[in-house]
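Every protein chain of the complex appears in place save one, which is left out.
As written, the chain order gives the labels A, B and C, with residue 1 at the start of each chain.
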């Protein structure tokens, strides 16, 4: 049997074929598959989504500002990707367990992360901030693609516990080249594990356009592993929500994993250390600015008569409050005492660490209090 | 855009949909794609193929026998897989570079390996036997899947040299679960590298049926990476030859990588250390015995009037001669002197190895000649 | 008391751990119907079913990575790596995730994963089937590393490793799987409570002696004992220590012995360069410097890729090479007497 290539080359600013429910102007259009899953998304849900996205954007700007002011070591901007982040997370049940990458700010916001959770890590005070079991969100992953396996393993655990939860793995377009992401699809498919893979294809992996990873749509890869997938307009919050509801239903009902490629764009630099002018055109960025997920959803809500100044003000205030909390958390952060570098290496007593602690404590005690707490 | 699953579950003894040119009885049947590539396979070519396969089978039996007699440490039988091994290798040009796994005995035979090359490694005298640059075959790979990347990198080198050679990666069904094989497809597709992936799906990875790796045909995975593929009856030598010619043409003409899944069966144990009765039914093995690649090609040649006793005798004699060479090589093998364990660690002088060599030589000199050469 | 080989003792240890705690799952390649290529999981699929005995796809990073996810969910995965040489594809997941998650989450996420590795050479195996990668894991903070040398320890320490809330890399010397141990080391009380056993981190003085401390672990323990027996005939009294825990090393036990003997030889099969022997000698030299009467020596595998099977006997330190080093620490005539170092 011959398998040929039916899909087309994806390149540059072209999104290729995507499923969509909102035009860039916020007009509702039909999609045979997604409509089924968008049918019962009511206005209140859409307003909540907008709110999540707007707060995410506000927080993101605050993160960049705090970094520029030297309060944070680094920040990975989410601007442009709010729709898929917020919509996918909102579509989940509270007891679904999410495995984000470093960029899924919107996921953390939806899941109730506190302001300090968003700054103390990037500030370099701690590695992980929130308690994963409090938010049902794993500590965000920096090793590209590793979390796809964690989500799959978690989903295998769900199968063993016999519950109807779902695990969700978030990663980028670049991550799809990693062995781990592919192995995750193998394991998920082999075991029929209830995991949803959400790939935010923001067109770039640092300086590399997505075409370095693949000349073909990423969503086209999953079916080969036995995983149905959908390629959705990642800047269309309603389409993202619908796609995620489809995927969660697939996983939750015991039909195995599902895959979403959300076609979106990283409006900012890769991180605050990056200078995207070295590798991409302004025009491309401007073109995508016209596809902004927030203005699109706002326009749609206005069509529905569900967006007014009062709402805008309330949302802005909520974003400002959260941002103020972040600033406060950064400014009041206290670095932990030196000896605590040795904490939590092991869960149980360990003679090696004990010996090092004893010696390091003796060493530190040679300095006066101030020095020791440097 | 929605991607759904069009292909079916592969399971057990069912080969699923495969492209085929010979029925199990050796009758020539039509296939729209493969016929194009089989058109100019003349009788002489088919006889050569039969010869390669028969010699491979004879050698394989000798390997098993030598192992049972304690002459070899291990042997990985190829029985049942001769068609894809011999046909794919014969379809290559001499200057194509092949990266086999441990099981591709037939590939080595076609490439002109000498009897000693097939025994000294399994005997534990050396790791690699033949000179890769003499046969244009890499040293066979034991780390599952690793060679898929080597072939891809070699193909990237071909691109840089501007020649029209092709690199070929051989691996099994189990290997398709490894990150490396998937990364190889990513790299090959990204760079359009002239590499052909030949997956011998022999239904088993030691004790695990292929369904542990995938519930779907393996060939269906490649197109998602942008690599056209074909699922061929791996016990049909003519179909294998045709499929390989299609794949080589694709790669050689600059259209990038191609993928072949050859559906075949491992008739023997995984290796001589394995006991397949622990995990699979005799019935399954018997069913596949009816699909034997040699009897099939023999029947076809007989239909063509191209198989007679003289040919059979000549082929058997060639196989026996090669097998005798193997036995001779095993029986006359001389283990290298102890000090040579330190040879070839580095290509250039190395003070660490030099020091160890000096000390070990001094140590060995404390024994009389016999002892030192133990 | 039941007389068991190490192979059977490991099976028994797994069975006990799985019976005691239903969050224990075992996973790996060919561990189901086949019972693993070494049959260590033999019978477990039948007893505990496919939900707890998981034949996985052929991908080590996938195995360890999904084990991390299972641990996130509160399971205690016991991972079998089929052979020592196949652990490397999982190295990233082990070093960056398994070892670090407890630290990264400030103790909020536990990683009680046991990674079982059939280990090292001496069995005439093919390439990549005789590796001694333990130093990589010893150098990795956040992991505990143990190596067993007899059925009794295998049974007990495996259960301790599984019960431990930290990740443990558990090395099983292949060449002892079917070795016959007479006496206490091969005699196991399957009804005994493992909480009565000495803690996992302790070394064991296998044989007392007064002249030289010989430190080792794994299958080399038997070679060390043979060396001690041979040396006795020669009037030299060797104290043999089985480290058992390679990280952390029980320096209390080792140092006590060195303070007594003043002379140390460390032997292992892995190459010496930045190996476990280097660690032991560096630490012991620091802790016992003024007791040392000779430089502590290593007798290790050469710093080479593992050689072909027919040459492995020249790689794995044998009795003669150990005794040669013993002669050196005792300043008796030896192979290097004439060599300038």
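By our rule, a contact is a pair of C-beta atoms (placed from the backbone, for glycine too) under 8 Å apart; a residue touches a chain by one contact, two chains touch by 3 or more.
All figures in this text were calculated on a predicted structure; none of them were measured in a lab.
Colleague: Which displayed chains does the hidden chain touch?
Modeller: The chain that is not shown touches these displayed chains: A, B, C.
Colleague: Of the residues C:3, C:230 or C:304, I need the one that contacts the missing chain.
Modeller: C:304
Colleague: Out of B:94, B:309 or B:348, which is the one that touches the chain we can't see?
Modeller: From the options B:94, B:309 or B:348, the contact with the absent chain belongs to B:348.
Colleague: If the hidden chain were put back, which of C:4, C:54, C:99 or C:146 would touch it?
Modeller: Once the missing chain is taken into account, the touching residue is C:99.
Colleague: Just name the one of B:2, B:166, B:186 or B:364 that touches the chain not displayed here.
Modeller: Spelled out, the listed residue whose C-beta touches the missing chain is B:186.
Colleague: Counting contacts across the full complex, list the positions on chain B that touch the omitted chain.
Modeller: Interface residues of chain B facing the absent chain: 97, 99, 126-128, 131-133, 138-139, 143, 146, 148-161, 167, 179-180, 183-184, 186-187, 190, 343-348, 350-353, 355.
Colleague: For chain A, enumerate the residues touching the unshown chain of the complex.
Modeller: So the residues of chain A touching the unseen chain are 73-74, 102, 121-127, 142-144, 174-175, 177-180, 205-208, 212-213, 273-274, 278-279, 335-336, 338, 340-342, 345, 352-353, 356, 358-360, 362-363, 365-366, 374.
Colleague: Quickly run down the residues of chain C that touch the omitted chain.
Modeller: Output for chain C: 61, 85, 88-89, 91-92, 95-96, 99-100, 103-104, 127-128, 135-136, 138-139, 141-142, 247, 270-279, 281-283, 285-287, 289, 292, 294-298, 302-305, 341.
By our rule, only the chains that are shown with their structure count from here on.
Colleague: Measuring centre to centre with CA averages, how many angstrom lie between chain A and chain C?
Modeller: 41
Colleague: How far is the middle of chain B from the middle of chain C, if each middle is the mean of its Cα atoms, in Å?
Modeller: Centre separation, chain B to chain C: 36 Å.
Colleague: Quick check: what residues of chain A touch more than one other chain, meaning two or more?
Modeller: Answer for chain A, listing residues that touch two or more other chains: 179-180, 183, 186, 190.
Colleague: So which stretches of chain C touch two or more other chains?
Modeller: As it turns out, chain C has residues touching two or more other chains at 56-57, 59, 61-62, 89.
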